[in-house]
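Just one protein chain is left out here, and the rest sit where they should.
Labels for the chains are A and B, by order of writing; each one numbers its residues from 1.
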Amino acid sequence: MTAPEIQKPLLDVRGLTIEIETRRGPAIIVDGINLTVGKGETVGVVGESGCGKSLTMLSLVRLLPNKIKVKGGTAEFAGRDLLKMSKSELRQVRGGKIGFVFQDPMTSLNPVMRIGDQLCEPLIYHRNMSKADAGKRAIELLRLVGIPGPEQRITAYPHELSGGMRQRVMIAMGLACDPELLIADEPTTALDVTIQAQIVDLVKDLRKKLNMSVVWITHDLALIAGLVDRVAVLYAGTVVEDAPVGELFARPTHPYTRGLLASIPKLSDERASRLSSIGGTPPEPGRRPKGCPFAPRCALAESICHERVPVLEPVAGHSGHRVACFVAQRQLKEAA
Amino acid sequence: MAAEPLIKVENLVKHFVVRLGAFGERGATVYAVDDVNFDIFAGETLSLVGESGCGKSTTGFTLLNLQKATSGKVIFQGENIVSLNEKRMRPYRRELQIVFQDPYSTLNPRMTIGEVVGEPILFHKLATKAELPEKVTRLLADVGLPARFASRYPHELSGGQRQRVAIARALACQPKFIVCDEAISALDVSVQAQIINLLLDLQEKYGLTYLFIAHDLAVVRHISDRVGVMYLGRLAELATREQLFSNPLHPYTRALLSAVPEADPELEKTRQRQILVGDVPSPLAPPAGCRFHTRCPIAMDKCRAVVPEWREVETGHHVACHAVEMETAG
Partner (left out) sequence: MTITPVNLSSTVADDEPPVSLWRDAWHRLLRNKLAVAGLAVVILLAFVAVFGPWLTPYDFLTQDLEARNQAPSLAHLFGTDDLGRDVFSRVVYGTRTAFVVAIVVTTIAVAIGVTLGAMAGFFGGLFDRIVMWFTDMTMSVPNLLLVVVINASLKTPITAWMEARYQATLNPFYRETIWVDFLLVFGSMALISWPPYARLVRAQVLSIRGRPYVTAARALGLTNRLILMRYIVPNAIGPLIVSVSAGLGTAMVLESAFSFLGVGVNPPTPSWGNMISDGLRVWQHYPHLLAAPAAVLGLATVAFSFLGDGLNDALNPRGSK
């Protein structure tokens, strides 16, 4: 994979902050996320359940559920701020320039509509295609995502397809209008490993063919190792580390990233040896600690960590690698 | 490993009869577990892996007689336990426990943690009422929870903490054997490692035997002594961890191993994946002959007609595949 030029990112999210209304009052769930995706680049967003991965992506197309609001920040897509766009502009972007693949294919597909019709809808709407043309394109899309016999399958209802096939239909829907950016929210989490391998291969293949940018959300670090160009590690609604994929696995710098990588069992482990693990659990929204959100679980935490919030800063000498940690930054400086 | 197995599973079969159609007018059979044979030795961790719906959980449930076996035997302490009714099963229940996948529905939301853990102790008369609080405290300490959790309700706990309580509940009976049905699959990556460590520690402390059901091969490779691979209700291969991961024989095992991503971008770049084509067939109408033949890259005519025999090709390495059979025979 060649590192694509990142002079002018396709998507540039800055300081995105999302708040939720709870009974204890408003609580911040996403706290000033910065994220860029270059043209043709594939970015992995990794983080544990509940750290705000899905909400960040939903906020980009302004599909946040009730009671959850964007409180600040900008999200420029091809030079326009998605968060300030008019409704009609936004409709052009949703499903047109930005394609979405959701976590759960069964609840995201309309169960009472044939998959062909669901595929045609955005084509007719965004591309002003005739019904016949849209139908042809739908068949083409199903073939593209590797569904056998697409001419027959187009009349199937979602429940008549297997989980893997439904997920491929979802991807086909995300791709329908040749998006410039595909956002895939845990598209393989519900699938088996052999099917997951099929989907990963498919997306790699399509990305090359269509030169799209991809944001791949997951909690599986191993999965993205062979798939993405760059990784952003999320913890409790903030990006704690951001680096090219090879760099991240070779030189994980944030204590959380290191902990995550260390807790994955490796080929070389002895049987039944203790895994290194991170104690504790991620904070609930509304109970984020003051200072570094990782501090209560961090073995390296110092007094400053409990008082001030570290910001994402470049790791000297390694271009494109940024980390938000006081101690790691200091250690890097000392080493230099 | 003792010579005499703790549990012997012989020709275990579990079929479900389901009703299909809008009015349930059509009956159909789900071939969930078909003719499965294996032994579980005291103190070991035997893992079952395979794609979802291949019958791993059903094997675990049937083995514990929580679902009635259609046929076959499960021999435990000289008794075929799957033939026992609930009452005669009760003495064995205490020794055979289970931990489930979903930490959110594994505990009764109306009971405190203390009640959850204490109930089996009182029911099986393993302690008096007076001794109970101390016992509960000890069990909670065993799974790394402080005593004050006894008065909490499940919804106040995180997923990992609930899973610890579920393990404490299983331990409360002082069992010999625990089925861990995807016990860590629903947990966060960082918490998974905590629970794996806990299970390993407890095994060492109490000499437990595990049947570890999972789909994450990296975890399975880490904790198992032996691994069984299931496909559509049948065992495809069963071997020691070393044998299975260094010398997989069954084409399905090979495909499965090649599909597991490794957390190493360098390795991933050069790795040869063997992508299986097609989806898992429905267990309502499993293919005749070898059930894997619809996706097997080396399927032969024979595979479509004849069910491959479950054979031991080297000590402790069992496999059911015509191609392997031909290789090892000639």
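By our rule, a residue touches a chain if its C-beta (ideal position, glycine included) is under 8 Å from a C-beta of that chain, and two chains touch if they have at least 3 such contacts.
Every value quoted in this text rests on a predicted model; they were computed, and no experiment measured them.
> Decide which residue listed in B:194, B:224, B:240 or B:294 touches the omitted chain of the complex.
Of the listed residues, the one touching the omitted chain is B:194.
> Touch as defined at the start, partner being the missing chain; which of B:81, B:166 or B:263 qualifies?
Checking each option in B:81, B:166 or B:263, the one touching the absent chain turns out to be B:166.
> Using the document's definition of touch, tell me which of B:106, B:137, B:192 or B:243 contacts the absent chain.
B:106
> If the missing chain were put back, which residues of chain B would it touch?
Counting only chain B, the missing chain is touched by 61, 64, 66, 86, 89-91, 93-94, 96-98, 100-102, 105-112, 119-120, 123-124, 141-146, 148-149, 151-153, 155-158, 160-161, 164, 166, 169, 173, 194, 197-198, 201-202, 204-205.
In this text, only the chains that are shown with their structure count from here on.
> Which stretch or stretches of chain B touch chain A in the complex?
45, 51-52, 158-161, 188-194, 196-197, 200-201, 203, 215, 217-219, 221-225, 241, 255-256, 258-269, 271, 273, 275-276, 278-280
> In the complex, go through chain A and note every residue touching chain B.
It is residues 48-49, 148, 162, 164-165, 192-198, 200-201, 219-223, 225-227, 245-246, 249, 259-261, 263-267, 269, 271-279, 281-282 of chain A that touch chain B.
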